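With one protein chain withheld, the remaining protein chains of the complex are depicted in position.
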Amino acid sequence: MADGSKARIAVLGASGYTGSELVRLLLRHPGAELVALTADRKAGQAMADVFPQFAPFSLPRLVTIEEVDFSGVDLVFCALPHATTQDVIKTVFDKAPKVKVVDLSADFRLHDPGMYEKWYGHPHAALDLQKEAAFGLVEIYRDAIRKARLVANPGCHTTTAILPVVPLLEAGAIDPDTIVIDSKTGMSGAGRSAKEAMLFSEVSEGIHAYSVGSHRHMGELDQEYSKAAGRPVAPVFVPHLVPMNRGIYATLYVRTAGAKPEDLHRLLADYYRGEPFVHVLPFGQVPQSRHVRGSNMVMMGVVADRVSGRAILVSTTDNLVKGASGQAVQNMNLVLGFPETMGLEQIALMP
Amino acid sequence: MADGSKARIAVLGASGYTGSELVRLLLRHPGAELVALTADRKAGQAMADVFPQFAPFSLPRLVTIEEVDFSGVDLVFCALPHATTQDVIKTVFDKAPKVKVVDLSADFRLHDPGMYEKWYGHPHAALDLQKEAAFGLVEIYRDAIRKARLVANPGCHTTTAILPVVPLLEAGAIDPDTIVIDSKTGMSGAGRSAKEAMLFSEVSEGIHAYSVGSHRHMGELDQEYSKAAGRPVAPVFVPHLVPMNRGIYATLYVRTAGAKPEDLHRLLADYYRGEPFVHVLPFGQVPQSRHVRGSNMVMMGVVADRVSGRAILVSTTDNLVKGASGQAVQNMNLVLGFPETMGLEQIALMP
Amino acid sequence: MADGSKARIAVLGASGYTGSELVRLLLRHPGAELVALTADRKAGQAMADVFPQFAPFSLPRLVTIEEVDFSGVDLVFCALPHATTQDVIKTVFDKAPKVKVVDLSADFRLHDPGMYEKWYGHPHAALDLQKEAAFGLVEIYRDAIRKARLVANPGCHTTTAILPVVPLLEAGAIDPDTIVIDSKTGMSGAGRSAKEAMLFSEVSEGIHAYSVGSHRHMGELDQEYSKAAGRPVAPVFVPHLVPMNRGIYATLYVRTAGAKPEDLHRLLADYYRGEPFVHVLPFGQVPQSRHVRGSNMVMMGVVADRVSGRAILVSTTDNLVKGASGQAVQNMNLVLGFPETMGLEQIALMP
Partner (left out) sequence: MADGSKARIAVLGASGYTGSELVRLLLRHPGAELVALTADRKAGQAMADVFPQFAPFSLPRLVTIEEVDFSGVDLVFCALPHATTQDVIKTVFDKAPKVKVVDLSADFRLHDPGMYEKWYGHPHAALDLQKEAAFGLVEIYRDAIRKARLVANPGCHTTTAILPVVPLLEAGAIDPDTIVIDSKTGMSGAGRSAKEAMLFSEVSEGIHAYSVGSHRHMGELDQEYSKAAGRPVAPVFVPHLVPMNRGIYATLYVRTAGAKPEDLHRLLADYYRGEPFVHVLPFGQVPQSRHVRGSNMVMMGVVADRVSGRAILVSTTDNLVKGASGQAVQNMNLVLGFPETMGLEQIALMP
């Protein structure tokens, strides 16, 4: 904070995986102090009861959202399920209009109320806030985020697929109509709800596609791709579940518009030069998801296909860090005036 | 066999994963008797020393290829590395011209010597045999295989990617120039050689693409797709390594040529009706790789994309069974006159 | 069956993992015909909706238990949760006194009503049946099982820990008071109920002990160890969850009573000579759980510790096969007069 004191932080929804990842990062953030953690169904418990890895640390007990005094809070992370979030944030701002909010749900990512209604099947409940929200992809919207009161942290699939494509669409270097995104995610992206389909025995030792042709996060892709291209873009996007805890790995198939694959690589290298959390590999190399695991890094690569005019992009993030809570802290750093990398210096764990 | 006796079988290269899978299947095949197992570097050892799961069973000791008396053998499975294979099989036929051979390497899959040289970087050493070999994809070449002396068992990625596409190309239902194949494989497909890159700690808890833009098995895809389309086809193909033992999972992105996605589904359902080892799911459903694990089954599905004219095909096999040793036994059954499903009835293990 | 017809089989609780494993085995059993599958909450669905690996096969639809006509059934497998089972089986026998039952729950494994009440916290609801039930550990109680109407299939931890110890206690070769059993199980043993603690992200990439000092299956261990020793035995037993689908791996620490470790090995080798599903490794060798995965085999080994008088036994099974459904089919084979190994010939999958 400007006055040198620590920022007072609340995490709403601390009992899920993005919530616990926020706590993990914020406990070691030199400028942040955790003053409230909420978890409706687990209110009253200690955080260590819910996530024993926190047993050695001192943390506020879990409470309900109603119990939080937002007047004493500088910034709220909202890691709640879709739809309930809009009401909660509206209420938070009603109680404390000057608080900052970084929202990890999908509720404020789509600027167009019509698009929101199309993808989510109901009208948005906080249209003013929807208009106000900054899209929290720092490398693209850094300036807007700095001034924002409400930041909509983008999804993990979308963060990973937007970053390598936007510079190419902006430059007119690829055909907007033939983009294919084959995305693979680790299991922690599916959350901590007890569902049969997420049991170890259901998802280990195999892979499968899900939400084929209909995944809601395509709305975010369309929005950002279209904005970059200056005209409507609707890529093919298919997510897959992979038996690993963390990681998003997007393989993107593109057709160049005149440009050569080397040109695509140069465009990306130029665009992200100096970015602390984006690393563009040498032309012809692709990353592995494990090379960013546990870190806030995006790694990407460009490879020429054997047929001229076709190229393959690969982009990878840790879905809980750059794909969720790490990016949220990066947004917090901008919003509160901390150095952008503060508390996010962790290097990937491999193995 | 026609006379009711058991077929005498040799497995060359029994110390690798496709070799051990052949032994697993053939030990329970009512018409087969294992009379020779070879493993050059492990000759002299018992099979149970190399694969302890066989300890309870009686099996021939491992010997070198030179020690095998091929005159007493009805059929040879060749599970040796690429390139050495051509010389070995030439020698086998020199010694025993009437023996049948099912080859699991890539050596005899490409009919065009020029294509072989292009993908493998050296001229083929057994051109006559290359001409003679049947491509061992039973569902497409059943009749030719029945009459063949030498069957070239197709690769795991290619088996999985050819079966859902050939009927559509033959029918002119999809655009041959925009096919994208994003294929994912389990680790057993990488074989049993001690390589740093295949250590548990290198490949668990992550995913990555490999041989991007340059995988050799594209030669097989080109050959079969082109034949089906009646003109040259060169799809985009990117394989990925997934932290699981078994499974190939191919997500195929196609553009329809006039047809609707439902038409693609109907074409596949018709083409494979009655096939014992191909199961086409209802329109709109996709399989999971674990639903075929341990079985000789291919499962496939067709889904419409949200944009008209685009469809997503998913196809999955167990890389060691239908993608290698199971299909090899299926080929043996045809070549030796056994019922096609004999010894291949195992149902997928899930979990 | 004696008259050559197929045995008509019902599986109660077909939507769990032991249920689906029974279906997998019985679909390929030459003497069995599946005539009824029940699943209370999923009644009305096709088995393929619940377990897509069965999509290629023809199976009865799932029904409630009330809908089953037991008069047309020869044998019932009961794969239901503890406690409900006793009432269900009582009702089944009331309706069809001549039907045979193989029960996979813990309800009929303890012969002593007092012990049942101690471990399960309530009186047994079917005392007569409890008295009548045979303990379904074939290698020890083969003759009793042949004559039984009701067989209590033992648990997976207990099957794995009883087989290597009973012969040693019977021979007086080890000290009954210092047996330590450190048992490790794969996740499928925890069943298919949607529980947070069984999510992939909760149990992959780690290991932990559970029910330390209080696991209910110790009742079975005590019963069988005490019977073998001829006096009360209460071993230490701690189960652990390992991030794998299948497998029980018990490491047993014993002190010899005069005997040498080699003597323990000889006792086991003699005891299990000729058993189709028990393999005793050479002295000094231990098995790996993957060497029995997917098979009905038990593998065990004996190693001398560095200090005289101490030995280590290792025993391993596939918890869903020899530890549950495979052993249940083995019991069915005895009860119905089929060859004991029928339908259980599958060899372990490795990898």
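For clarity, chains are labelled A, B and C in written order, and residue numbers in each chain start from 1.
The rule is simple: a residue touches a chain if its C-beta (ideal position, glycine included) is under 8 Å from a C-beta of that chain, and two chains touch if they have at least 3 such contacts.
Source: prediction; values computed, not measured.
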Shown chains that the omitted chain touches within the full complex: A, B, C
Absent-chain contact - pick from C:194, C:303 or C:342: C:303
Absent-chain contact - pick from A:179, A:212 or A:281: A:281
Residue among C:27, C:43, C:257 or C:312 that touches the chain left out of view: C:312
Sole contact to the chain not displayed, among C:178, C:193 or C:341: C:178
Listed residues A:15, A:188 or A:333, member touching the removed chain: A:188
On chain C, residues whose C-beta touches the chain left out of the figure: 178, 180, 182, 184, 201-202, 204-209, 212-214, 218, 234, 236, 238, 240, 242-247, 249, 251, 253, 286-291, 293, 303-307, 310, 312, 314, 350-351
Residues of chain B (touch criterion as defined above) contacting the omitted chain: 17, 187-188, 190, 192-196, 198-205, 243-245
Chain A, residues in touch with the chain not shown (by the definition above): 17, 20, 24, 27-28, 51-57, 187-188, 205, 245-246, 279, 281, 287-288, 290-292, 294-295, 297, 299, 320, 345-351
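FYI, only the chains that are shown with their structure count from here on.
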Chain A on chain B, rotation in degrees - Cα superposition, rounded to nearest 5: 180
Interface sides of chain B and chain C: same vs different residues, half threshold: same
Interchain centroid distance [CA atoms averaged], chain A/chain C, Å: 46
Chain A and chain B, separation of their C-alpha mean positions in angstrom: 40
Averaged-CA centre spacing for the pair chain C and chain B, given as whole angstrom: 36
Contacts with 2+ other chains: residues of chain A: 201-202, 204-205, 243-245
